[in-house]
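The other protein chains are all here in position, but one chain of the complex has been omitted.
We call the chains A and B, going by the order they appear; numbering starts again at 1 in every chain.
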Amino acid sequence: MSKRTVELELATPGLDDRGQPVRVPLGVADAPDSTLPEPDLAGEHMLINLGPQHPATHGVLRLVVELDGETVVRVIPHLGYLHSGFEKLGEYRHYNQIIPLTDRTDYLSPMANNVGFALAAEKLMGIEITPRCTVLRVIACEMSRIISHMVWLGTTSIDLGAFTPFLWAFQERERIYNLQEMWTGARLTTSVTRVGGMMADIPDDFVTGLREFTQTFPRTLSEIDRVLTRNAVWVGRTQGVGALTAAEAINHSLSGPMLRASGVPYDVRKDKPYLDYETYDFDVVVGEHGDVYDRYLVRLEECSQSNRILQQALVRLPDGPVNVADPRVILPPKSRAMNDMEAMIYHFKQVMEGVKAPVGEAYVGIENPKGELGNYLVSDGTAKPVRWRIRPPSFINLSALSRMAEGHLLSDLIAINASVDIVMGEVDR
Amino acid sequence: MNPTVDALRATFGNAIGRGLESCGDTIVYVARESLLDAMTWLRDTPQQGYDYLVDVTAVEYRDRERPLELVYQLRSLPRGAELRVKVELDPRGDLTVDSIVPLWRGADWLERETFDMFGVTFRGHPDLRRILMWETYAEGYPLRKDFPLRGRFSRAEQVRQALAANPADMRERLRRGERGKLPHSE
Partner (left out) sequence: MKRVIETKAVSGQSPNYLLAKFQDLVDWAVNSSRANSLWPMPFGTACCAIEFMATAASRYDFARFGMERQAFSPRQADVLICAGRLPFKLAPVIRRIYDQMPQPKWVISMGACASTGGIFDNYAMVQGIDTIVPVDVYVPGCPPRPEGLLYGVLLLHKKIKGESLFDRVPRRAEQPLDERGLRLPPEQIDEISEPFGNSVHQFRSA
């Protein structure tokens, strides 16, 4: 593999004095040959393309694989096939208008993204949320963790040949989807938080429904465990595959189950607690070898820990308002907005102008099911952020793919790719 | 304020700009030329030990007079400390900075994305190509403030250029040295 420093002509995009776009030259200035990462293979090795449309790439990921027979010599991932310009869009939207955008980045765990962004916006604006809202957000995050891990489990089993756990996992997801729909009206694109509170309080049947779920969910987990964990095929395909040491994992900036499976006991909920997570009783699941099998065990056990947190949260859910009592940030209730002049003015200002954040910047990282999801917001005093940066855990976890897959077989590459637990909406944003 | 800021100033002197706090996070400005040395010091000095790179990105402000800032978010896992290091660049000038990939492998794709979205070049990066847009993308650097939300070209032109960016022809075109050409140009 040739590594070459690339000297690039810089483009200064903009409009020239006639208002026409300036010519944008990109790329290598005068290199005789291009800096393609994909070599021109003369004969021995084979280049194959696991193209963006592929059942086993978990989204639109393109992997160009250099093979020596069946062994992977090099993997070059190509991303960007789902780049939707979220961060650019965020600069044109009010803070509450960005919440529906956050659903669509990591669409497997939408509520966790909503919570992450709301926490960052609240840190920026210096808002403290109510106790009831805190517990509800913990419930939202843990529900999202369960559904995300269930998708991961289902799709990874399919990749490795086991179809039944997919159906079991998706059945559990349907039960959580019912609860999400009961609460927010949407199965998938929930937009459940607002800056300073939640979109709505939970309905009456929600607590009983969730309690029932937490009582029956461990049975499904133990069924999946019985089918997969000591299964010779599963163990044979996942043990020793794609291992990363702790030092490598830290150097690659991995996070979440990928980092913990390699033996680094870092969990944002324990080490940089948010939403009162330090008051909940749960364990951080840490693996040992950092291979695909350990990641599977870590995620499976995390599901039971999430279940535990949900049970505790349901017990301690306090009464009280769910939104902060600040009329400049939270829309007043319709009855007041229609009858009281002051409330109507607050409503008007929030809807037409948006809530202005003070000048400053804030970064909040939460423990997304995929890893550490960070939202970095920079404000210049207006209602729309100057910069909304999503620190994407899947993007960074995926960058370690080429390191993990070297030397393994092609079928192992599929297992390793599955174990990274990527969601392309977040990788590409 | 994180005590690292004072330690940095003691070691690097004038290369360290202002240090401030925003919403509880410590931010320190470092001069562009000393970035690699400062980052190496931050990672390798035992009392600092910032072994985990959280994020690399850039911020361009709406106010045209403010510089473009490169933002590096660092964390020390054993100490639990966080630090935000910023480098100021002139948005109308030379956007070149040293790459920190030799220190943290995680910076590889993060720097490629900053190049793709802002046009910042990282000296010493092993493979600086566009990562989110296609490699012969001609419209510019999307997250710059002078790049309009809906892009510079008309929708039909965007569709045409996108459909023409097939990987097979792209290899050939990149090999010939062709880089994103605007339509109606020579």
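Convention: a residue touches a chain if its C-beta (ideal position, glycine included) is under 8 Å from a C-beta of that chain, and two chains touch if they have at least 3 such contacts.
It should be emphasised that the depicted structure is a prediction, and the values quoted were computed from it without experimental measurement.
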Residue among A:L47, A:L188 or A:L314 that touches the chain left out of view: A:L188
Chain B residues touching the omitted chain (full complex): 62, 132-134, 139, 142, 145, 147-152, 154-166
Where the unshown chain meets chain A, residue by residue: 51-55, 59-60, 80-85, 88-89, 91-92, 100-101, 103-104, 107-108, 151, 166-167, 170-171, 173-174, 177, 187-189, 380, 382-384, 424-425, 428
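Definition applied: only the chains that are shown with their structure count from here on.
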Geometric centre distance via CA averages, chain B-chain A, whole Å: 22
Sites on chain B touched by chain A in the complex: 22-25, 27, 51-55, 57, 59-63, 71, 73, 77, 80, 84, 92, 94-96, 104-110, 113, 117, 119, 121, 123-144, 146-147, 149, 152, 167, 171, 174-175, 177, 179-180, 182, 185
Residue ranges of chain A touching chain B (in the complex, touch as defined): 3, 5-6, 8, 10-15, 21, 23-28, 31, 33-38, 49, 79-80, 83, 85, 87-89, 92, 123-124, 126, 248, 250-254, 264, 266, 271-272, 360-363, 365, 372, 374, 376, 378, 380, 386-387, 389, 391, 395-396, 398-400, 403, 428-429
